[in-house]
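Of the protein chains in this complex, one is absent; all others appear in place.
Note that the chains take the letters A, B and C in the order they are written out, and that residue 1 is the start of every chain.
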Amino acid sequence: MLREILIIVIKKFIHQFASPKTYFYQVNRLYPWLLYISISIYISAIIWGLFFTPKDFVQGHSYRIIYFHVPASFVAQSLYAAMAISSAVFLIWRVKLAAYLARSIAPVGAMVTFIALVSGSIWGIPTWGTWWEWDARITSTLILFIMYLGLISLHNSFNNFDKADKLFSYLAIIGFVQIPIIKKSVDWWSSLHQPASITISDKPSIDPSMLYPLFMAMIGFAGLVACIVILSSKVQIYIREKNKNWVKDYV
Amino acid sequence: MNILLLLKNEALKLVKKTRAWLGPILIFILIMVAFPLTIELTSNNLSDAFYPVLFISILLVMMLATEGIFLEDYEDGTLELFLISKKSLSQWVFLKIFMHWLLIGVPISLLGAFFNLGANNDLSSSLMIFPALLIATYIFLILFCFGNSLSLTKGSALGTLITLPLTLPILVILGKLNTAIIFNINYFEFLILIFGVLSIIIFAFPAIISRIIKTHLE
Amino acid sequence: MSKFAFSSISDVMNMDGHGIYVWIVFALFFIALSTSFFIFNLLIKKYQKRIK
Partner (left out) sequence: MESSYLIEANNLAYKINEVKLFTNFSFSLKAGEALHIKGSNGSGKSTLIRILCGITPSSKGKVYKKDELVFSYLGHKNALKTYLSVRDNISLLGLSDHEGLESLLSLLDLSEKLDVIVANLSFGQQKKVALLRIFLTGADLILLDEPFVGLDSNSHDLLCKFLEKKLHAGSGLIYTSHIPTGIRSKDITLD
């Protein structure tokens, strides 16, 4: 009895908190702040990284691509994780907003993964002498890219949004097993790729003067991508809830 | 009794549709016979290329074998009847995949080991590749069934696009297995690795596939 | 703190011969980010019009 009441209360809370309407208005308030702060952080990080950090001893100036490539590949994987988590939330609690979010992350994730792949292979030319290597980490990032494309085309091929959301969520969660493989692949298989520069447990293997702008670039890039996700989720809300009164009122 | 009936039904359905089970096996034979013709023949080159071709062709053949695996039962309404009858859908999926493996995967593994004998002239490597092929065909079958269940009514191109990223890690392990067999080191480690993958997905995926099929029927 | 790592503007562009890679990546990121902002804003406008 008590448990049932608790479940009802929690459900009510989730439904109020996670109603697309509340989300929409909150996000509208948040968006300009997030946009301007992350733009300024990202630009200053890029300027710092490109012009004011010392030259790398081994790689020369080409290492400066790190300030683009590493944030992008980090965000590409984190976006997938976010998508899988919101898919799980949708499947477990049937929160519609989570499904909208998952669907709106997919194209942004595909874009970020694509630029991570391209910037990585451009970086490969001066450092390894080859633009593509069937190295485990690159391959898994490519897998991530195909995964995003598969998810988008799966969702687009169904007219019934409810069905599409459910199938999308199943695939996103199954695809999530790829993320640990990507993370660990560099350690499992010998490869050209340098091991991850920054880990939580160990001391970073990179000089602090290069590290701070990298962190800033990561934060700024993540903020910018979050802004794009917000825009994308607004598009999803417009598509799905076009018959709802509050959307009509808002427009 | 119930399980036996289901297994018998699946076998009956598969055997009566000759194209569905004999077709993939014939295509496998065709690839294995045809690929030496495309290589400038010195027997050394042939054995180098043999394993990659073998693995890619079992991947392809399993893709063919699962094409539209649930589509027929979906379109004629058998799945709806099944859902209503309160039998376990995941059990049915498991048995269906198992039957496909028995009628397509096992013959292909046997043939693969046999062709290995022709390419490498070495009985011990054939004995090593046979269990690996048995496991790999089952894994591919399950993964393609997953892709097919997602794109149930939307054609096999979408299903392949979905399944491809899931199969690539397995191909990487098989590639490592290939070197392990050639140099005869760490063979059992990789065999146990793919067996571990199989033992996880063999029960997990039928459950997921059955939920996906239920979603399609809604 | 860090000092300016280059001696002249042409040095900045050239970066010991690696400049082309760095600047291509820079352009790629700039274009990708700005087009995605542009496209999603365009989509929002389009759907707003449709709802009206």
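As a convention for this text, contacts are C-beta pairs under 8 Å (C-beta built on N, C-alpha and C of every residue); 3 or more make two chains touch, one makes a residue touch a chain.
Keep in mind it's a predicted model, so treat the numbers as computed, not measured.
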Legend entry - Touched by the hidden chain, restricted to displayed chains: A, B
Inset, instruction - Can you list, in ascending order, the chain B residues touching the missing chain? - result: 5, 9, 12-13, 16-17, 75-78, 80-81, 83-84, 217-218
Inset, instruction - In the full complex, which bits of chain A touch the chain not displayed? Write them out. - result: 159-162, 240-241, 243-244
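Everything that follows uses one rule, which is that only the chains that are shown with their structure count from here on.
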Inset, instruction - Could you let me know which interface, A-B or A-C, is made of more C-beta pairs in contact? - result: A-C
Legend entry - Averaged-CA centre spacing for the pair chain C and chain A, given as whole angstrom: 18
Legend entry - In the complex, chain B residues that touch chain A: 146, 150-151, 154, 158, 161-162, 164-166, 168-169, 172, 208, 211-212, 215-216, 218
Legend entry - Interface residues, chain C side, partner chain A - complex: 1-6, 12, 15-19, 21-22, 24-26, 28-29, 32-33, 36-37, 40-41, 43-44, 47-48, 50-52
Legend entry - chain A residues within the chain C interface of the complex: 46, 48, 50-55, 60-62, 64-65, 68-69, 72, 108, 111, 114-115, 118-119, 122-123, 125-126, 209, 224, 227-228, 231-232, 234-235, 238-239, 242, 247-248, 251
